[in-house]
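The complex appears here without one of its protein chains, the remainder shown in place.
Take a look at chain A:
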Amino acid sequence: MSDFRRSQNEAHPNKTNTLMLAIIMLLILFVGIQIWFLFGALNNALQDNIYFALTTFIGSFLLALASFWLLRYLPDPLKKSRGKRK
C-alpha cells in the first residue's frame, strides 16, 4: 500500500542525495569555523587573553551542538528503506 512517504520519495528521487549533501556541507562549514576558533584561541591564550578563549569556546560548543542536532536529519540508510518497502 502506498503511503505519503513512499509517494514523496517517488516524486523526488534525488531528495535523499540533496539532503545528505546539504548536511555534509553544513557540517564541513561548522568544523571549518571551529578550526578557525581553535587556532585563534591557541594564539590568544598564549598572550593571556582569556576572554577570547572563553568566547571561542562558547561559539565552538554551540557549533558542536548544532552539528549533533543536524545528524538527526541524516536520511535513513538505503538498505533499511528497501526493507521497509517489502
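Heads up, the rule we're going with is that contacts are C-beta pairs under 8 Å (C-beta built on N, C-alpha and C of every residue); 3 or more make two chains touch, one makes a residue touch a chain; residues count from 1.
We take it that contacts and distances are computed from a predicted model.
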Task: Chain not displayed: protein name in its UniProt record ("F420-dependent methylene-tetrahydromethanopterin reductase", "Branched-chain amino acid ABC transporter permease", "Rieske (2Fe-2S) protein" or "(2Fe-2S)-binding protein") - done: "Rieske (2Fe-2S) protein"
Task: Hidden partner interface residues of chain A, rising order - done: 20, 23-24, 27-28, 30-31, 34-35, 37-38, 41-43, 45-50, 52-54, 56-57, 60-61, 63-64, 67-68, 70-71, 74-75, 77
